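For this view, one protein chain was removed and the others were kept in their places.
Each chain gets a letter, A, B and C, in the order it is written, and its residues are counted from 1.
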């Protein structure tokens, strides 16, 4: 078979990109070695935030939120702007966040510093006894990774995209610097354009194409947890505590409390959930909301943060191979960024340019030793 | 489908099926003294009847074989009735125009000697009345199962396998 | 003869046989997708009651053998535990003042 563009990786980035490309009239095929979303997307923490600390990420996330809103309405999946609430415990933290808020405000993100009392109004079950302030942006939000991904995939297919599940890229055929096709477990697909959207497995795809530059993306195990369902609406925003092990938590559509902490292992492809995590996440949850101690933990699971040295993804074209693109290494932000990344990359592929600050994510920056300011890696 | 024996479709064994499974004792033998009758036509891994028999009257080639009683060796001691986990052993003794059937009884109340009880056949139908003539209570039974001997008309001997105790 | 709307397969999330079969008829035959779409096996019983029934419905409707359907992963904890117990909280009656 033949396809103009082949996207390797059927996670949120792969399917939103397929959707954007299909909308632009491109003929595109997505290869997914298991089922869509199975890699990291369905394992993510569901949060979508604009509270970053650098201009590029704030701009990209602002656009992403606009797109999340637009597409959730158009395609009919749940996305809610329930806000992100960063709990702050000392003056140092407050000072840092004030600086961030200023930047965010300048770029049109309405974050503000609020009092512990105001925080408790937003989430009444919070223990604010140690909290001195909170950074609150009501326009941040969350979406259901499962319904979002399947909605984008279905819509992409309607527009003519092919999504091949249980189809694994085994090799990439490059002749004289030109892409000829992808070998899969189900046969050969001829193509001239490949997008590496394999995130945690991106380095394997890069190796298949023998790209001549170093793009350090390594898989790190991160875990998530969910509790028994509670009546909806009790913990609406994503609540974050950097003090308590970078914990994040929120309530899902189904009523369970979902979240995680910064317990990280890697680089590794092992996804065994750990005892350490389940204890650390319980500790953090109870510190933030003591009554969560009574809640039953139903499940934990693990997924990958595909990390780069500066926690910013590598997005762009690899010049030496005609035509090879990469959008990987999201370091835990793939889900939230996906719609903006898809738009940015679709424009890049079809028009050769984009209005979004793609240069920030330049895949050559590692080779050149020009790391970015480390992105705030957080749920 | 036709290979399924009737007793596995219905959950009880007919006299004809029983006769195919074991040879029944002669009338002469039935009159001599009580004799053990196993109603155990299916191969299951079970051997207590063979192990407990004081005269090695219960024959079993291997632990899964069905028990065959050597009626000449059987002394009518009732230990097999007491121990059998499947409650599948009975004893029959013809005395005059009556038959005495010994059977396990793991229900409450346990009848008393001399008490009149309702006789039940293999499908629980009431087929007559009989008189309890001996009771081995649970405490004295080698298998923790009370056993009772009930006297009844001789023609019911091969039908009755349980009793119902009715008290006002 | 049977009203499949009234046959509960997953008690925790109240999923009926009708809903499962309708989804399979739509072409969703991956147990992982069925699980996520209907939230089967994601309740407090952790799939103990429903998953075997889902596997057999799926096998029957797709003509697959049950051993071709991969059992979804078993995650820790294998039975629900209060978060407070996991941190080694002291024995207490919980939230009573």
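We take it that a residue touches a chain if its C-beta (ideal position, glycine included) is under 8 Å from a C-beta of that chain, and two chains touch if they have at least 3 such contacts.
Heads up, the rule we're going with is that contacts and distances are computed from a predicted model.
Trainee: The complex lacks one chain in this depiction; which UniProt name from "Ribosomal protein L17", "ABC transporter", "Sarcosine oxidase alpha subunit" or "Class I SAM-dependent methyltransferase" does that chain carry?
Mentor: This omitted chain is identified in its UniProt record as "Sarcosine oxidase alpha subunit".
Trainee: One chain isn't displayed here. Which of the visible ones does it touch?
Mentor: Even though it is not drawn, that chain still touches A, B, C.
Trainee: Which listed residue, B:8, B:95, B:113 or B:166, touches the chain dropped from view?
Mentor: With B:8, B:95, B:113 or B:166 as choices, the missing chain is touched by B:8.
Trainee: Among A:232, A:320, A:355 or A:370, which one touches the chain that has been omitted from the display?
Mentor: That would be A:232, which touches the missing chain.
Trainee: Looking at the full complex, which residue from A:118, A:165, A:190 or A:294 touches the chain that isn't shown here?
Mentor: A:294
Trainee: What residue numbers in chain A mark contact with the hidden partner chain?
Mentor: Per the touch rule, chain A residues meeting the hidden chain are 124-125, 127, 228-232, 234, 255, 272, 274-275, 278, 283, 286-287, 289-296.
Trainee: Considering the whole complex, not just the chains shown, which residues of chain B touch the missing one?
Mentor: Answer for chain B: residues 1, 4, 7-13, 39-48, 51-52, 62-64, 83-88, 106-108, 110, 120-125, 138, 143-146, 161-162 touch the chain left out.
Trainee: What residue numbers in chain C mark contact with the hidden partner chain?
Mentor: With respect to the unshown chain, the touching residues of chain C are 1-3, 6-9, 11-14, 17, 43-46, 48-50, 52-53, 57, 66-67, 69, 71, 73-79, 81-82, 84-97.
Note that in this section only the chains that are shown with their structure count from here on.
Trainee: By mean C-alpha position, what chain is farthest away from chain C?
Mentor: Chain B.
Trainee: Roughly how far is chain A from chain B, centre to centre by C-alpha average, rounded to an integer in Å?
Mentor: Those two chain centres are 75 Å apart.
Trainee: Measuring from the mean C-alpha position of chain A to the mean C-alpha position of chain C, what distance in angstrom results?
Mentor: 27
Trainee: Can you check how far apart chain B and chain C are, centre to centre, with Cα atoms defining each centre and the answer in Å?
Mentor: Here chain B and chain C have centroids separated by 49 Å.
Trainee: Among the residues of chain B, which are close enough to touch at least two other chains?
Mentor: Residues: none.
Trainee: Please output the residue numbers of chain C that touch at least 2 other chains, ranges allowed.
Mentor: Chain C, residues with two or more chain partners: not present.
Trainee: Okay, in this complex, where on chain C does chain A touch?
Mentor: Residues of chain C touching chain A: 30, 32-33, 36-37, 39, 42-44, 46, 73, 75-77, 80-84, 86-89, 94-95.
Trainee: Going by the contact rule set out above, which residues of chain A touch chain C in the complex?
Mentor: Chain A residues touching chain C: 35, 38, 42, 146, 150, 165, 227-229, 254, 273, 275, 278-279, 282-283, 285-286, 291-301.
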